[in-house]
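A protein chain is absent from this complex, but the other protein chains hold their places.
Each chain carries a letter (A and B) given by its place in the written order, and its residues are counted from 1.
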């Protein structure tokens, strides 16, 4: 694997001071497939298209028992560790399910009070221990950059294993961005794909890593307009806007969410991320009209008939439950898409993508 | 599935205000097999006999490695979620084992502090999320009626999955009642079955959902006498007595447990359910002689040679350990029966019962 040799030449300080896009190639195999998955920036358009196609094939193969038997034979000789030290339901369960679909035996460490970190072990040693027993490490931590540092560290040992970042701090959550892309692809399958569409982001754009990652990946598509609707205190970071500007991407920032629903092909709602509050109650007492950033049954009539409403979930009041039965509300399907795209990612990391495609061509076409 | 269409026509308020027995048919498939398992009342005698027969077949098939290979091939393409937010050892483990026997890959959520409920998600959304990733939801919660409401809710979505109630509040624990019935069936296999027997219930009959469910199921058998031995403050609820009276079932309520052991074919002991105390120490300070409701080595000599002692476990002092070696002490076998009857239930829900029976006829008879 090309990336391994390359990483060995760089100290962590040298590596981590490279710009994001310069770091991306280090996480790839020489075939161009991802080895580690740590930052959204490592996925180019070709890889995104590959993963979306593969996810759809896996999804269709999985409909039959014989297809599931095929899928679960692929990785039966491998073991995966899910190391989640931050609360999570759907990211955890969709990775767990993706592993099961491919035949992995998943193990989990979620509660560090029952592990050796209690005994003063460093986190580096803990991750290295996982690599002794498992063939894949999927990790979610509250520490920004930690998954990336562990990918760098493990690549230099005698027994490197792939590391997938399932969310690290306020920063990166690359597989969430992948499932969002896959959901947009499926939603616009019959209306020309993602190219040329308008995506309206709403909510806590400042602290939600989901929007930040997706915004970046959307720049790989042609003529996608991005609108950021949020109160000033939760508006998208200037770094994202600078990135869009540098790439010549059309965007808009606004306080008027409701007025822009009619312009959107996809409305992407997000939750107030008050777990990142720096003092108790900070989010709750922010002085803006919270309901202005909620999508309700009334807003459905302003949404294009071919439009979609997305949400990374969990939700609170930002989408009222009376939208749930509308066919344009795709957030439950979006959630399930996470399982398929993660299965596609893992299969690609372990170079089983061609085998799946061959099976699909023979049996499901 | 007939039940699904039917449920859609009713709001939750309309549905939940129906009497228990009127709700039961909504949980069935058009073939009469259970789809959801939420209340003991949904099982008629035919279904009970079917499940007991199937449990015995599964148990016998499982004795050989080739039989286990057959069983574990049945559901290998399905995934189950065990959502247990109330402490449990044996219900959890027997469901977990039953899933494994049938080849399901079980996942679990037990500690809500590591899940998205922390982030303000409603419980409805949590259950719906499980249905995105899993094909079966087995749930235990402290909230009365919650499993039933979730069965109603999930039946109205695009992706309904079966829900099994593994205990909800003080109310229902239908699979415990099934394993009790199966244990009685096995115990009286050579003495004419359950019909005509006398069951003596003892202990905390007020708050133990086990006895309430079993008492109801026993009415499906002919001429079963039920005796309820408890101090007045823990005696069986009037609603149960009214139900027995309405069905013309012979019963007796008494404070004299020890005096009735000689009359019983089955003695069903229960634990004081002090987790339901409304104030600390309430159970411990109730003014009755606790030892009067304990079964000890001395009581063994009053028990019929063909009688059995049952207990849903865990026990405290209500059965002394010097009874454990007596062949009539069937509570350990009863515990293991829970695994077999739950495997039978799940196989029936997924319509694999006939395949199991065919295998049994060919190989084990």
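Criterion: contacts are C-beta pairs under 8 Å (C-beta built on N, C-alpha and C of every residue); 3 or more make two chains touch, one makes a residue touch a chain.
This is a predicted model, so every value here is computed, not measured.
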item: Which of A:19, A:120 or A:305 contacts the chain that the document leaves out; value: A:120
item: Omitted-chain contact residue, chosen from B:33, B:156, B:290 or B:336; value: B:336
item: Touching residue (missing chain; options B:84, B:201, B:228 or B:360); value: B:84
item: Candidate in contact with the missing chain, chosen from B:20, B:93, B:249 or B:286; value: B:93
item: Hidden partner chain, residues of chain A it touches; value: 76-77, 79, 81, 105, 107, 109, 111, 113-121, 125-126, 128-130, 132-134, 157-159
item: Residues of chain B (touch criterion as defined above) contacting the omitted chain; value: 62, 65, 68-69, 72, 84, 87-90, 93-94, 96-97, 100, 110-111, 271, 275, 313-316, 332, 335-336, 339
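Note that only the chains that are shown with their structure count from here on.
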item: Between chain A and chain B, centroid-to-centroid distance (C-alpha), Å; value: 41
